[in-house]
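To start, the structure itself, in structure tokens.
Apart from one protein chain that is not included, each protein chain of the complex appears where it belongs.
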Amino acid sequence: MHSEFSVTPLNVRPLMRIENVTLEFPSRSRKGGAVRAIDDVSLDIAPGEIIGLVGESGSGKTTLGKTLLGMYPASSGHIWYEGVDLAADAADLKRHRRDLQLVFQDPLSSFNPRFRIGDSIALPLRLHRICRRRDLETEVRKLLERVGLSGDHARCFPHELSGGQLQRVAIARVLGICPKLIVADEAVSKLDVSVRAQILNLLKTINRDINVSLVFITHDLSVARFLCNRIAVMYFGRIVELGPTESIFSDPKHPYTRRLIEARHAHPGGDIVDDAPGPALSGGSMDRTAGCNYRDRCPVRLSRCDIERPGLQGPLNERRFACFNPHGDQGTDSPLRAAVR
Amino acid sequence: MIGDSVVLEVDELSTTFLDRGRPREAVRGISFSVRQGEILGLIGESGSGKTVTGLSILRLLPEHAEVKTKSIRFGHHELAGMPDAEFAALRGTELAMIFQDPVGSFNPAKTIGWHLRHAMARREGHNATTGETWSTDPLRLLREMGIRAPERILDAHAHQLSGGMLQRVLIGMVLALRPQLIVADEPTTNLDNLVERQILDLIRHHQRRLGVSVLFITHDLAIARDLCDRIAVMYAGEIVEMGPASAVLDDPQHPYTASLLQTARSLERHDATLFELPGEPGQDARLESGCRFAARCPSAIPPCQTEHPAFVRVSLQHHTRCLLHAQ
Partner (left out) sequence: MRSLLANRSACLGGAITLIVVIAIAVGPSLSIYSPTDMDFLALLSPPNWKHPFGTDSFGRDVLTRVLYGARVSILVSAVGVFLAAIMGTAAGLVSAHFGRWVEAVLMRAADLLLSFPSFVLALFLMVVLGFSTASVTVAIMLVYLPIFARLSRNMATLVKDEPWVQAARLFGQPVYSILGREILPNIGTPILVQAATGVAFGIVIEAGLSFLGLGVQPPNPSLGSIMADGREYFSRAPWVLTMTGLAISIALLGLNLLSDGMRDLMDPKLRSRI
């Protein structure tokens, strides 16, 4: 079970070990071939830690989150959990279903519109026989109160509640079956600013109270900074930087990470030319030739970057980054201006 | 530069929805103005009425919505009571809009090039040319919007482009029409941060260059600080604070504005626990008396439950609707 990360930051056995996972979808373009949504990703998740997966759309962060829950089948690699490889055996996945849960981006569509939310919360409790049938109602009330809602809300239909309230219900529903790992897929992106703070505080409290691991997927670095112990920055299906949150912010080594950090601030002289990743048109091919995927946008590109792809380097378990020119101190061949600080 | 003349002046706008027999007031008697060349930010969360305000002005609401206003002056036109046909000629040319989801603004069966040519032809027919040539050439227009390979875009259809790309095209189309005022409703909310940054820079760049006035609707205070000259904060259908961006954001007079800023700051400082305001933005929206923010307000005093605060002046350009400032 050799992996680049043999020991997690907390020096305990990891809850989940993701080992060289790749996920390919058959390409819809005329040329055929495959699109790699996740490209050779390895990551350890410690029990009780909150790890952020940060990146833009198309970075593979959501796909990775869903793959480790078994929602997509990995094309290659291993997902080790409790001694079994979830990617290999569907039966193993089924047995551990309860431990691995998801909170969706849009709370409204994550509930069956025909049923009251009390019933929706009770269903997983019943499925996994968490409590006796006659105790269900009490249990549901307790869960609602735990997330800051009144037990009376059990009678409501999903469309009667606001986004913030529904996201709390979603968290309550998941908590009911005591999972060990929760993936939160952009769980606060669609919420109002004031409500966002409530949910973020709630997630932090829950993590502290029951020591559940959280994989927090977001494109908003400032939210990740508040919530996460560690952050993995993803680009084009690969992790390009990984490390403890503060270290990422105080000393970002990858130019993409630096750019994400700057994004919240205006720079009047900034380049407005579009350079989003991916083909300009859907259906175009994504040229996965050799070399670094980021080179077209990189302000500190070297000639080496066109030929060789940088692997993740840096001290084990602490800081990892995939760049030949981490601080730009090797000069550059790039005509692009670096982001203004 | 920001001129003295007023491009848009809204006086006592109210919009009510007939929700299964019960009326729901989404906007209650708001008044504001946008000057020539300025960007006015309309800030609010769900239930604030900011989007409904934009749609009311543009007459894009469904049948069961009732819009009442004393007056909406747009340039030298009076929009209130204007016949639909006359308004339709103004909307889309002098009075343009950009929405959160750009896809809906495009005909799915037509190419981008078709849309651009159509927009330009409409402009030719409507305005006198100003002598600038960039807006008559679709390729050049797309390049001005920061699109690197515009030739491929011209033959594409809307569904083939990413959200950010479409928004660039849409902004280009709208600017090509040389409108007096653009109503932009959360144009970057669906976009990732990096793309959002670029689109905002793009809007600012061209707005300054052309002197177009913008009514910018958003929930994001950081964008407001970045982009807007003046800000109006809305809560439960009313404007609760209005003034120059720097004044409102650096010295907020209304507790709601202050709490929004505190939440944002708390996030920037990455406090151990974020500052949070209890309750929901849409809460107590149907209260008949008192301040609509009273239930959640950290500074509420007893009169707030019964007395509805008036819009009072705090300083030269700065107004707020709060009993704490009523004199």
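Chains here go by letter, A and B, matching the order in which they are written, and residues are numbered from 1 within each.
Please note the rule applied: contacts are C-beta pairs under 8 Å (C-beta built on N, C-alpha and C of every residue); 3 or more make two chains touch, one makes a residue touch a chain.
For clarity, every value in this text was computed on a predicted model and none was experimentally measured.
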Key: Among A:102, A:187 or A:215, residue touching the chain not depicted   = A:102
Query = Which one touches the absent chain: B:10, B:26, B:174 or B:314?
reply = B:26
Remark   = Residue list for chain A contacting the dropped chain reads 69, 71, 94, 97-98, 100-102, 104, 106, 109-115, 123-124, 127-128, 173, 177
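Keep this in mind: only the chains that are shown with their structure count from here on.
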Remark   = Between chain A and chain B, the Cα-mean centres are separated in Å by 32
Message = Applying the document's contact rule, which stretches of chain A touch chain B when the two form their complex?
response = 56-57, 162-165, 192-198, 200-201, 204, 219-223, 225-226, 259-260, 263-264, 266-268, 270-276, 278, 280-283
Task = Provide the residue numbers of chain B that touch chain A in the complex, in ascending order.
result = 45-46, 146-149, 152-153, 156, 159-162, 164-165, 168, 192-198, 200-202, 204-205, 219-222, 226-227, 259-260, 263-264, 266-268, 270-271, 273-278, 280-282
